[in-house]
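This structure is in structure tokens; I'll ask about it shortly.
The complex appears here minus one protein chain, its other protein chains still in place.
Moving on, here comes chain A:
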């Protein structure tokens, strides 16, 4: 059955909530127009029923405000969030209230703790402030005041949700009202300056994203439809709202900890033209020919993603030797062996390799994006590993780049230095895995590994990385409380709270900032609000060492006990016994959340093979 027909049938028969877990697959191949129609249907789903039947589906609240009628955003945004496996709860604010929505902490905009606040603006917000007839100076003055207003709103905004603004479009229908080109140029130049200033807001403020509407318009979406805009004040077309919603969907994935981390690419006809096993290194197309240049462009994009922290792997049905040889020695190849954290070439089915890759990198398979030109391989992976995002390219390599980039799989609010160093760290990790296999026991291995840990209060400079750890870490994340950078900065200013960061290293090099512990003083107790550790480094004694240090420090500051909890999610069941295994006593359970207590009578020492190089010094009454 056609996906949209199937969705409609489920809607008619009242089984949409039951089938909510099938929705991402049903939406995966839909056109933008069909996505909006699907979103219309999905926006009627009974959220309570979905919550009951699919408790593992994360809910995401989005608050929408802005200028004009914005209800048209609900359908496409619903579809985009559902496509990424989320249960959307989208609230559109009252007409024309964005200034009070954003400036008042008590506004309904903040109800229910939204993760994203969208403030959708167009040029109409500027032009309703100018007289008729207007001169260029009038328009520039109104524009300047609009940007000033937004600057003020952003500066005062104190919600914890990521605030999403957009640049203002300048359509020909406005420019054409000026008859001379010099005036048009003056307005156009002032307009770009204003947009540049808006874009800079997201550079200057954490937790603020400014979407570049010009980029979406350049992609071919029409800005507005005169009747919709004139009569209904719906100033943006469904196509543009669809493109906007797509971008917001990528952001939603990032802020809810569902960003992808691994790019696994097929080689023949995906990364280069031709089948290397047949035509040899001399015969594959990687440059200089029409198709070769298209593949070179794709390789360039893949290399660029890898340089920003995406873990790149090759999964190819080939013999390994010619593949490695081509990556090492082909004079015109853009991608090189060192761009990859792993190159697999053999004749096993690909989904087994993807599972293995995820296991070796200590990540879930749903962190993987897989690109292949072979419909059979794509279908097999979709079937065997539904969590993997499959990008199916075809025989036209010039389209590869767009297909890979259009879903912003790796979008993040901010990339840190840690991100850029990640591929190298994971490559080291695979070397460690080989090193591990040469030892009889884990203890012997750890004794040789020489793990060292720095465990200290976080600095403001580390807030971005700490936030990211809470967003990206799913397995060793005891309460899965996601924090944006602004939340972390707030904690650093909170006298009763303390954020400790974990940095580790070993004989193979530095791991960088790999974890964080969030503490809160509650009278005589210290509460561990959360404990997050990168999956790259757990099970090496680092977590025991840091937990012991938390207990030691709590006792040193006069606390009588330490409280902690485990809030189960689909991913973190592996750490359910972390606290009891380390001397904590279970003291209760509430809605699946287990509470633990340590009375500080018997404080364990850290792991014997882990060296704490700099212990945090307890200060004042804070933990």
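Here, contacts are C-beta pairs under 8 Å (C-beta built on N, C-alpha and C of every residue); 3 or more make two chains touch, one makes a residue touch a chain; residues count from 1.
By definition in this document, contacts and distances are computed from a predicted model.
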Listed names "RNA polymerase sigma factor, sigma-70 family", "DNA-binding PadR family transcriptional regulator", "Serine/threonine-protein kinase RsbW" or "Acyl carrier protein", with the criterion being the UniProt name of the chain not displayed: "Acyl carrier protein"
Hidden-chain contact residue, picked from the options A:66, A:207, A:238 or A:423: A:238
Absent-chain contact - pick from A:23, A:41, A:223 or A:559: A:41
Contact with the hidden chain (one of A:48, A:182, A:227 or A:383): A:227
Where the missing chain touches chain A, by residue: 8, 11-12, 37, 40-41, 43-44, 69, 71-72, 74-75, 227-228, 231-232, 234, 238
